[in-house]
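Heads up: the structure comes next, in structure tokens.
Missing here: one protein chain of the complex. Every other protein chain is in place.
A and B label the chains in the order they appear, each numbered from 1.
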Amino acid sequence: MKVDFKLNQKEVNVDVDENTPLLWVIRDVLDMKGTKFGCGKAACGACTVHVDGEAVRSCSFAVKFASGKSIRTIEGLSNGEDLHPVQQAWKEEIVPQCGYCQPGFMMATAALLDKIPNPTDEDIDKNIVNICRCGTYYRMRKAIHRAAELKNEAS
Amino acid sequence: MSKKKISRRKFLVRTSATGGVLLGAMYFGGCGVVKRKIAGIANTAEAPYTGNTDDPMIWFEVSPDNKITLSSPKVEMGQGTFTGMAQLAADELGVDIENIEVKHAASDSGNIDSFATGGSTSIMSLWVPLRELSATMRQMLVNHGAELLGAEPADVEVTKGNITAKGKTLTYGEIAQKVTEWKVPKTPKLKNINDYKYIGKPVPRVDLHDKVVGASIYGIDATMPDMLHGAVVRSTHIGSKYKRADISKAEKMPGVVKIVVEDDFVGVIANSYTEAHNAKDAIQVEWETDREWQTEDIEKMVEVGQGKPVTIQKEGSAKRVLANSDDVISLAYKSPIGGHAQLEPNGALAYVDGEKATVMLSTQVVKITRGEVADRLGISKKNVNIIPTFLGGGFGRRLHTPNAVQAAILSKAVGKPVKCYFSRKEEFQQDTFRPPTHHVLKAKMDESGKLIEAIEHNVSSGDVMYGSPLVPRIAQPLIGSDVGAWRGGMIQYSKIPHYRAVSWRVKLPFATSWWRALGLLANTFAIESFMDELAVKAEMNPVEFRLAQINDDERGSRLKKVIEKAAEESGFQDGVMANGRAMGFAASTDANTPVAQVVEVSIENNEIKVHKVTCVIDPGLAVNPDQIRAQCEGAIIMGMSASMYEKMQVVNGQLTPTIYGPYRMALMKNAPKEINVHILENAETPGAVGEPPLGPIGAAVANAVYRITGKRLREMPLSLG
């Protein structure tokens, strides 16, 4: 099946089985490896992308549902030269260790900040439920608060 | 960007100190005293670096734009080793750290480590050799640069990768381009530690930017032209052997290129990941199983008294004292089977082209992976190139890489590159688990009732080291005990007149192996919970109770210092605090790095909530204080996760659960909002960092819970019921 959608602002067109998970289309057909496979069952959040601005776990999202939608991945999180406030904050707090889960966390955080510009600790606890095995949650929480500051400063 | 490889010429800078202390000692003999001695060495030894230590040519590449590539024999799995190595190299090379790019050494570069990346040994073991290699490299550039400028090396000034003499300047890059025949100097004297610009500073991770923009390449991200995707049928039941498979349905599935039936496995090659895995699921496999295991069977096997005992520590006559006493306190503790649960599943991308093989993957054992692939394909090791990538979590999970062999066989079958990865269910069921443990601790107090007169720790555990490709089979019976399983299992309270530790080893029916710090978490949980119970019995403050029973030798005084500092920094209080929270204390020395932790805990909705952790670590010289903090924070959270939530079960022959969620792990909401790490540096060289801070956390939490509830939790995962 042919599917058209926008990926990081660019029009793309793929011809794949309509039920192929969006994750694998992004990774293997469109060759963007920043979005990670962790569990394939929407349980870990490593594959989180934005679909029309909403956080979506792409391993469990059939590509046919992407038709006509705008998809954003970690590669498209920043709009150009400058890092997205979430990435900037992640850098300032030196969050990543192995780094594998981090794109998913950053995408989830970016979606959170779009909806709740100044999240409380409770908002963070409830919304950010991805899994990090290295245990970077402590720094991530600091980075999420910092990202909110950076984003508010910018706007 | 084209890089000029410096012409290769073998030379000797420094006599290499190969042959590990531990491995070397293994061959000495088998009597009890020797085994104990070996155990002692393993408990304290500094790990020597066992890869190349004398050829800067295989470590460094200088490009014309003055960038230096450091080819790392150690893999980066989050522990920050690339950053530490860049710091060591930048300081001795005399360049800005931004100009150093660290990349994984492929096995054909010649720069492979004959051990592994693991055991918290990387920076410790490279501390001297990498600085010497860097200094030699710098001197070589200086010498040749001076010659090009018509000056004496002594008159050359080195600044940030440039050399200046007689008013003229050359970059390292320019020198590297101009020199064709390199003369290797003697290793110069290393710089004074106070002159280092990067070592000792909280330098940001060198892989930070790439990891923040999603550009880092992990094993699963590797690609090659014309690549196909593979999937391998794996058994879901413990001990089941592959008999035969019906592939007729799978063969007709969309995207399937070929199905490979080997003696020991069946693999599918298809055009995409999804197609490969869908076809794999359609293969009907007949397995042969002797019995259906249950959790209780496994628990019975690891009861103290069931396996083979080896005394790993003995001081005084604990056995006799305890046997002849009628007021012995004896308590048992338990820990469950633990999964690695790292986020990147295992797998590999392999391309077998005739007699040559290239494999890209996340591995902690480049050399072993190479050997296994060569053996199975029946080709020379020289023809197998292993290209390590970033690891999406290591934790010991990448010490076994049969996945590389499987990918290679599938590739050979189609003559194209094949990438073959585990599903998450396979990852959970085919894990090399942290074995369950059972501990019996016995103690007798002295006449004052305030100090321990005799203590004994019996730990039974599934094997960790036995069966591991890391340890030569011939060495196993000689060392007798399982060095991995009892890590953290020795008594650190050296002032106690009589102490003894006995390790019981059992081979379990499923794969068990190294899991970050191996036995440390469970052993420390048992010993430090027991110490806390004894302190309460003695009506002593648990901190003072511990301090009173540690010798003032070097090891003891370092442990004492972290304990004192942790008590001070946390404002340790024994008992319930005004806000209803309580503190818990625990300490351990692992791989010669002492750590003490104090947790602040409350009970909310019948769940344990950890609010604050104070962690004091003495890793010796701190190469990168920020990354030491990061390792402590991570180890605390991973240790909390394993102590408080995680548990694999064996149900009707299957290891379960097989997905996150049912396999409960710490989430953001469970992580402490405050983690204060304090670094003491009471040793002159860098020590272990990645694993030691994982030790005390479980016991510290259980000890705090006791103060609130009056209930002792002697089994991980800690549950209030």
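We take it that contacts are C-beta pairs under 8 Å (C-beta built on N, C-alpha and C of every residue); 3 or more make two chains touch, one makes a residue touch a chain.
One rule holds for everything that comes next: contacts and distances are computed from a predicted model.
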item	value
Among "Fis family transcriptional regulator", "Cytochrome c domain-containing protein", "ABC transporter permease" or "RNA polymerase subunit sigma-24", UniProt-listed name of the chain not shown	"Cytochrome c domain-containing protein"
Contact list for the unshown chain, restricted to visible chains	A, B
Which of B:Pro64, B:Gly467, B:Pro625 or B:Gly661 contacts the chain that the document leaves out	B:Gly661
Selected residue (touches chain absent from view) among A:Val3, A:Val16, A:Met32 or A:Val56	A:Val56
For chain A, the residues touching the chain missing from this view	19, 21, 40-43, 48, 54-57, 59-62, 65, 108-109, 111-112, 114-116, 119, 123, 125-129
Interface with the undisplayed chain - residues on chain B	274, 278, 281, 425, 658-662, 667, 669
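Just so we're on the same page, only the chains that are shown with their structure count from here on.
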item	value
Separation of chain A from chain B, taking each centre as the mean of its C-alpha atoms, in whole Å	29
Complex interface listing, chain B residues touching chain A	76-80, 204-205, 207-218, 220-221, 223, 229, 254, 272-275, 340-345, 390-395, 421, 423-424, 626, 630, 633-638, 641, 659-661, 665-673, 675
Chain A to chain B touching residues, read off their complex	16-17, 20-21, 24, 27-28, 31, 33-41, 43-44, 46, 73-75, 77-78, 83, 87, 90-91, 94-103, 106, 121, 124-126, 128-141
